[in-house]
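What you see is part of a larger complex, with each chain still in position.
In this document, chain identifiers A, B and C correspond to the written order of the chains, with residue numbering beginning at 1 in each.
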Amino acid sequence: MNTANPLSHLNTRGEARMVDVSEKQITSRTATACASIKMQPTTLNLIIEGGHPKGDVLATARIAGIMAAKKTPELIPLCHPLMLSKVEVDLTADESLPGILIHATCKLAGQTGVEMEALTAASVAALTVYDMCKAVDKRMIIQGIRVLEKKGGKSGDWDFSN
Amino acid sequence: MNTANPLSHLNTRGEARMVDVSEKQITSRTATACASIKMQPTTLNLIIEGGHPKGDVLATARIAGIMAAKKTPELIPLCHPLMLSKVEVDLTADESLPGILIHATCKLAGQTGVEMEALTAASVAALTVYDMCKAVDKRMIIQGIRVLEKKGGKSGDWDFSN
Amino acid sequence: MNTANPLSHLNTRGEARMVDVSEKQITSRTATACASIKMQPTTLNLIIEGGHPKGDVLATARIAGIMAAKKTPELIPLCHPLMLSKVEVDLTADESLPGILIHATCKLAGQTGVEMEALTAASVAALTVYDMCKAVDKRMIIQGIRVLEKKGGKSGDWDFSN
C-alpha cells in the first residue's frame, strides 16, 4: 500500500517516525488540557485545611506540572522539541467530585501544536497529588484527561464542547 | 501543632519533603496500575489493522511507558530514586470501550513501593497513544488511571477490588 | 610519577575518572549543606508578605532543591549515581542578612557520601529564589555554600565548626 498513512506518525510501512514539520508555518499556538483526581472527602480535607495554612500539596503539583510540560519531548517519543513561551497549571478543590480539578495551558510560537505539553502537565500534576496523598487514600482515580481547547495552527481554533 | 502530618510528604509546617525511608526494610515490592484511552471506533481500527501489519503505535507506547517508569523520580518531585528490577507494559485493544486498555507492572527489592512508577508508565503509554492518533481524533479521553494491585512492603498485599 | 594522586578523582596521569567505590562499606550517611542569598530588604518583603499569603517562592525553591538533589550525578561528572533515602530543604527568611537562608539535608545507606547532593540541593534552591526575584532585584548574591555537617562513612562524623 503506497498511500500515506492516516496516522501521520507512521510511514507507509507502519513504522514510527518524527513527522517532518519543517514546512509548517511558525504561528502562535495555545492549548488547554484538563485532568481530575477523585479521592475520599477526608483526603480532600487534608489537602485544603489540615491545621496549617494549606501546606504544599497543590504548590508541589503545580511545579511538577510546569516542569513536566518542559519534559514532554523526552517522554513522548515522537513529540518535537519545542520552546514553550508560557505554562500555567491551575489546581482547584472540587468538593462535589470530591477531588482536585487541574487545568494546564501551554503556549508557543512554533511549527507544532502544544496539546501534548498541556496534557502531560495536567497528567503529571495529577500524579503528584496522587503521590502526596496515597498514604491515606489508596483508591484515588485520575480521570478525564483531555484537550479542552486549541488555538492557532493550520487547523485553527477548536473547542472540545462543539 | 506538633503532631505528625497525616500526609507524610509534608512536615509539621506543611512543607514538602522527601520522606526518610532509611529505616524501612528492603523487601520485594510489586505494583500494577491501569489506564485506558477512549477513542472513535474508526481510530481504533487504524491502530489495529489499517493495511499494514499493526504498525508501531502499540510498540511505541509500550516503550514510552517502560522508559517513563524509569523517569518517575525525575517527574514526581517527592518520589525516591529507585532501581526497578522489572517493568512490563501491556496494551490491548478493547472494542467495547472503544479504545486501548493499558496495564503496567513494576517490581523492585527496595524500601518504597512502586505504585508511582506503575501509574507513570500507564499514563505515559496512554499519552503516547494519544499523540500518535490526535491527528485523526481530537476527542480522545484518558481515564481510569489507578493502582489495581500492590504486593510486598509493610502494609502487605492489597487489591483495588476489595 | 607512580604514587597515587592525592586528588582521588584523577588517576596517576591526571585524568578524570569515577573512583571505584565497590570495596567501600554500605553505611548510613547524612550530610547537611547551607547557602544563602542576599537581597534588598524590599525584595525580602515581597517574598514573605506582599498582600497574599506567602505566595509560592519558597515552596517552589524547596521543590527545586529536592529535585536537584536527585539530579546530582547528572550534573557533577564524577559523582556516583545513588539512591537518596531522604531529602529535606529548609528556607528561612533572615532579616539581618537580609535574605534567605537555606539548609539541605540528604541521607542514604550507601558506599559514598552525600555532600554533593546536599550542596547541589542548596545551590539550586538559591538559584530558584534568584530566578523568581531577579525582575525586582538585579544585585542579589548567592554566598556561603558549604557543607555544615557529615555523619557516617569511613571518616566518621564531622562538623564545619570544629
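Heads up, the rule we're going with is that a contact is a pair of C-beta atoms (placed from the backbone, for glycine too) under 8 Å apart; a residue touches a chain by one contact, two chains touch by 3 or more.
These numbers were taken from a predicted model, which means no experiment stands behind them.
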Starting from the 3 chains in place, I would like the total count of identical chains in the complete complex. 6
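One rule holds for everything that comes next: only the chains that are shown with their structure count from here on.
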Taking the mean of the C-alpha atoms as each chain's centre, how many Å separate subunit A from subunit C? 31
Shared-contact residues (touching 2 or more other chains) in subunit B: 15-16, 74, 77-78
Counting only contacts in the complex, subunit B reaches subunit C at residues 11, 15-22, 73-74, 77-78, 80-83, 111
Can you list the residues on subunit A that touch subunit C in the complex? 53-54, 56, 59-60, 62-64, 67
Subunit B residues touching subunit A in their complex are 1, 5-10, 12-16, 46-47, 50-57, 59-60, 63-64, 67-68, 71, 74-79, 115-116, 119-120, 123-124, 126-128, 130-136, 138-147, 150, 158, 160
